[in-house]
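Got a structure here, written out as structure tokens. Questions coming.
Here the complex is missing one protein chain, while the rest keep their positions.
We just call them A, B and C in the order they show up, numbering each chain from 1.
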């Protein structure tokens, strides 16, 4: 049996749907992740481009938007186990070029720029509470990398009881197999995965 | 470039190592997950068998052991978004056969049987605090499924700053590709992945 | 200057108000806390009585209701630091008389009976996520004790970004000074504190 058949037979992969108010989470769209010599990969540049009209739509609809950056203390005072596995993370400090949001997606007033030191944008950051106060029940997740911080953020979004949507052309990775494998997992168990334009049509109906 | 080469070039996949005290987390080794007509797959039965000597070693060394079960309220009072994606989860109630720990791994006095309703064994369960009080700095994770609750638990274990080990022959899944893909991701970013017997040799040296 | 004047001068004690949907949290209204030979005090019996019509109003309005109980494992497997300070907590096990909800406030189908082992009803319990999925933005807190689990729950409710209301005649304590002192603190910084009948009038307008 194919993996798709196994999951269907066990009654997984149902839609969780879109609720009454969406919030956009842009995960780690920073210079270091569009640079293949650092943390990047070719799909991430494409994902940035595809995200520009999506961000514009959220701004036009005046829906909550949060941007995440990985930021460690300049003196390594808050290093963690993640840095043991991936030492270059410690170079992502407040003023490092690599940790600045890419120019195409520069935050505007009122959009929260969240600093994080873990994979999930929700882990020990207050993101869940921030979204709650702004009435968000549906988390729309884009950014990079699909197999890293996107997957971790999406699992948490679902666990925090947000209906969760992954925009598949607005997420990217450094290698294609993990990208595809993680889209499969997320679709089966945690999120609704769809192209940007499909989502934009749904957003207009909310 | 292969995905392995890309990750090596970006300096990922380093070891986080084993600390001074290990704790064993057995994730969802319950009847419903060794049954292919419910949530199971062929690898999970093998993973149960391989775990028997591992559990014995932890008991002999008097190290902390926790077993997790998925348990929802009988009247669905605590249903969540996870159940929208995977409706059969709601059948895992306190007294359902499917939600009982498999007989080969029956908990003994002093081992904590943790009820959960999410993917990660750490999410809103107090597991992190339980391990802390017992002096654990290294989380050893086994159970099922590799691409589901194991992956979610491992990412959280790392985020909670435990050095994390996945015993690759003691985790199983309902399909083989997601199993392999998730072992790859976890090895690169979150955990040390190794066979049971390699771990047992390391454990004797701690 | 009186303490009231100091807080007013520093611009504290403002109202956070009531939002669009209230949820009721009944904290530890169990037999052991209405018994003065165990954890109780005279005000707690009165608080139970005053809560009966409040619970009826929430049921009539079909608003979410959660009851909390302190429940430790029968074999002490999940004991914690709280038990070092207050050893009798370990006697509150699943089937102990002392840990059953008082008869006047017996839960009905669909109301979540949350087990906890800490002071705050939110700590590692999933309460925040449960309320979110049910659309609650305002936490209404009653139960016991005012200076213990009520205070801890109220601080967390506010931290999780719920507008928070304490019904002053529906909370009780084992001694009167801590009760009064904690109502003062909560009113100044964390919650709107009001009598039951004032709240019931506001509830009808939401």
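The definition used in the following text is that a residue touches a chain if its C-beta (ideal position, glycine included) is under 8 Å from a C-beta of that chain, and two chains touch if they have at least 3 such contacts.
Owing to the predicted nature of the structure, the values given are computational and were not obtained by experimental measurement.
*Asks:* Quick one: say which of A:6, A:57, A:96 or A:133 touches the chain that got left out.
*Replies:* From the options A:6, A:57, A:96 or A:133, the contact with the absent chain belongs to A:133.
*Asks:* Please pick, from C:84, C:108 or C:206, the residue that touches the omitted chain in the full complex.
*Replies:* Once the missing chain is taken into account, the touching residue is C:84.
*Asks:* Based on the whole complex, identify which of C:119, C:144, C:171 or C:194 touches the chain you can't see.
*Replies:* Touches the omitted chain: C:119.
*Asks:* Contact with the hidden chain only, please: which subunit C residues?
*Replies:* Against the missing chain, subunit C presents residues 3, 6-7, 10-17, 38-39, 41, 80-82, 84-88, 118-120, 123-124, 147-148, 151-152, 155-156, 158-159, 161-164, 174-178, 181-182, 184-185, 188-191.
*Asks:* Residues of subunit B in contact with the chain that isn't shown?
*Replies:* Residues in contact with the chain left out: 128-130, 132-133, 135, 137, 159-162.
*Asks:* Residue by residue, what part of subunit A touches the chain that was omitted?
*Replies:* These residues touch the chain not displayed: 73, 75-78, 80-81, 109-113, 117-118, 123-126, 129-130, 133.
Please note the rule applied: only the chains that are shown with their structure count from here on.
*Asks:* What are the two chains with the most C-beta pairs touching?
*Replies:* Top-ranked chain pair by contacting C-beta pairs: A-B.
*Asks:* From the mean C-alpha coordinate of subunit A to that of subunit B, what's the distance rounded to whole Å?
*Replies:* Distance between chain centres, rounded to whole Å: 25 Å.
*Asks:* Return the residues of subunit B touching two or more other chains; collapse runs of consecutive numbers into ranges.
*Replies:* Answer for subunit B, listing residues that touch two or more other chains: 80-81, 118, 123-124.
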